[in-house]
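For this view, one protein chain was removed and the others were kept in their places.
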Amino acid sequence: MNDILQFIINALSLGSLYALFALGLIMVFGILRLVNFAYGELIMVAGYTWYILQGTFIPLVGLLISAVVAAGLASVLTERVAFRPVRSNSMNAMLITSFAVSTLLQNMALVFVSPRPRAVDVPTWFHTSLNVGGLRIGVSNLIIIAISGLTLLALMLLMQRTRLGLTLRAASDDFRMLQLLGVRANQVIATAFLISGLLAGVAGFLWIGRIGSVSPTVGMAPLLVALIAIVVGGMSSLSGAIAGGFFMGALTIALQLILPQDLLAFRDAVIFAVVILVLVVRPQGLIKGRFATERIG
Amino acid sequence: MKLPSGLAPRKVIPVLITLGIFLIVAIAASLFGSSLVDRITTVMFVNVIMVLGLQIFMGNSGLLSFAHVGFMGIGAYASALFSLPPDQKLMSLPDLYTPFQDLQLGFLPAVFAAAAVAAIFAAIVGFPLMRLADTAAAIASFALLVIVHVVLSQWTAMTNGPRTLFGLLKYTDMWTAAIWAFIIIVVAFVFKESSLGMKLRASRDNVHAANAVGIDVIKTRWIAFVISAFICGMAGAMWAHFITSFQPGAFYMSMTFIVLTMLIVGGPQTVSGTALGVLIITVVSESLRQMENTLGMNANFPFDTVGMTEILLAIVLILVLAFRPGGLVEKTELGAGWAKRRGRLRRQTQPETTDESLAGTE
Partner (left out) sequence: MTLLTVQNLHARYGAITALKGIDLRVEEGELVALVGANGAGKTTTLAAIAGAHRSYTGTVMLEGTRIDNKSSPEIARRGIALVPEDRGIFPSLTVDENLQLGSYLQHRKDQVAAQRDRIFERFPILSQRANQGAGTLSGGEQQQLAIARAMLTQPRLLMLDEPSLGLSPTLVDRMFEVVQELHAEGVTILLVEQNVTRALDIADRAYLLTTGELTAQGTPEEIRASIDIESAYLGGL
């Protein structure tokens, strides 16, 4: 019984983090049909912001906020500088641009900070655990679940209850029509990038707190996770991305328990084979939703 | 005498121009005689093979592929398995399965066998992928790259895992690479003008129209995918026998970035453009690398310098995508426009000596 509860908590914690990663990626994809390969580097930006500002007077919450804001700004900046000029060209041009932006940001970290991982000061209580009726619950898991949960809730409120959310949802339905109603494309797209960056910031801060250090390639793993999650989720809706994120979290924890060590090394290969299979056999996703290959706008 | 339409001046002249440029580079490099220049030029010729391999698929089909550097990696590792001497294998790959232990082929057989392995792998995984459109195709090819990377870095018995695989014999020299690059340049031109290449280009420009005139788009893409994987596998094998020791990390994101940069900057739709892209990016990045090293020696310079080359290349790539998305040589092959204009002029002034009328008199 305790094992099951333990599994649920671990899966929820990792899953909620993965759901945030996936949401950040689908936010931009939903509107531009662009898989932003530079998304992982926004997580890296959050990590380096933490690393650079730590040890100053700023408290941990302040570091979190700074990291989130930095990731959001970086996202908007990449849109303005790199993606906007390419937007009217082909889909491939956009994808390759995002790949170039990813390389650019990674190498800037390499040059201006260091190629080696840098430790962030994670408070010691983060890695302790509470004993609740014989069940050991990691503080890190609780914090990740709480912050991710709040962020998910805030995002849902934003999307469902505000004018901004309304335009973003409409844009992913039919961007051309939204423009015919007088909504300016640049604003919508910039907002989508901002939200994507903020999500990457929150999730990235938690992710880097979990692993304890930041390196130029720290964003690679979250990018891959987010990519799988949105494919599994059908690449069309926010709820699909969330479901895909939790699915990936549960799957990762489950495979860690089930697979023997030497096969565990091939886990990612197996998961990516599933991605290809899903794309080919069930493009609408494992969970639900529809898949649109056309890009509008 | 009537020239076959494949040998019309506007088709032949670009091939000659491209070959000429690279021949001059090869001769200049061998006359220069510095080992650094020799190394840079050899890698450049291997890259010509690699990037043209990618161009055959991507340039003609218009589909983005991230997977081809994976095929290059497969070619490199497979050629190592085929060519390492048995006693060296005991040291480099101690856990190797018995059937492979005594296997040793010569250089060229090993290169072709390795390329065939890459092509067979591409044929198997490629078939379902060719059905996908746009973004889905790009994501799937990216997933394929990750899969190849994971397998190369985890299948310790065959690849020595994430550690360096060492002990390959150095077979590839500058002229070997150059001659194979010349051959692949011709192959890429011939492919583009072949009926297969034409069908593929038709499907790139309008997939519905191509289907409507009876082109089996999926099959056409698939054949091109396999051919291009073969050439990329070859490039990997040649590279492996030049570098002689390498890790799986060599065939991942940064290599993909360089290869895509060369292709996009040069112009993916043209063979001469693609080849020129390799030359230009090699010159630019090697010059930057020298500056990087000089700056790195300077104790007063406040930053690490490794990575600056990539930063500048990324900026160049983004600028090209924004302002010249077709690349430097966009649609008309180098020299083809000139040959065409000249041909038209000649026909206008001397109508009786056109190819067609000559053919009639013989």
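Labels A and B are assigned to the chains in the order they are written; within every chain, residues are numbered from 1.
Everything below uses one rule, namely that a residue touches a chain if its C-beta (ideal position, glycine included) is under 8 Å from a C-beta of that chain, and two chains touch if they have at least 3 such contacts.
In this text, all values refer to a predicted model and were calculated from it rather than measured experimentally.
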- [ ] Over the full complex, note down every shown chain the hidden chain is touching.
- [x] A
Task: Per the touch definition above, residue among A:L178, A:I195, A:I208 or A:V225 touching the missing chain - done: A:L178
- [ ] Specify the residue from the set A:N36, A:T49 or A:T167 that touches the hidden chain.
- [x] A:T167
TODO: Could you please point out the chain A residues that touch the chain left off the display?
DONE: 163, 166-167, 169-170, 172-174, 176-185, 237
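Methods note: only the chains that are shown with their structure count from here on.
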- [ ] Find the geometric centre of each of chain A and chain B from their Cα atoms only, then give the gap between the two centres in Å, rounded to an integer.
- [x] 33
TODO: Quick one: which bits of chain A touch chain B in the complex? Just the residue numbers, please.
DONE: 33, 35, 82, 85-86, 89-93, 95-97, 99-104, 106-108, 110-112, 114-115, 220, 224, 227, 231, 265-266, 268-269, 272-273, 275-276, 279-280, 283, 291, 293-295
- [ ] Going by the contact rule at the top, pick out the chain B residues touching chain A in the complex.
- [x] 62, 64, 125, 128-129, 131-136, 138-140, 142-144, 146-147, 150-151, 154, 253-254, 256-257, 260-261, 264, 303-308, 310-311, 313-315, 317-318, 321-323, 325
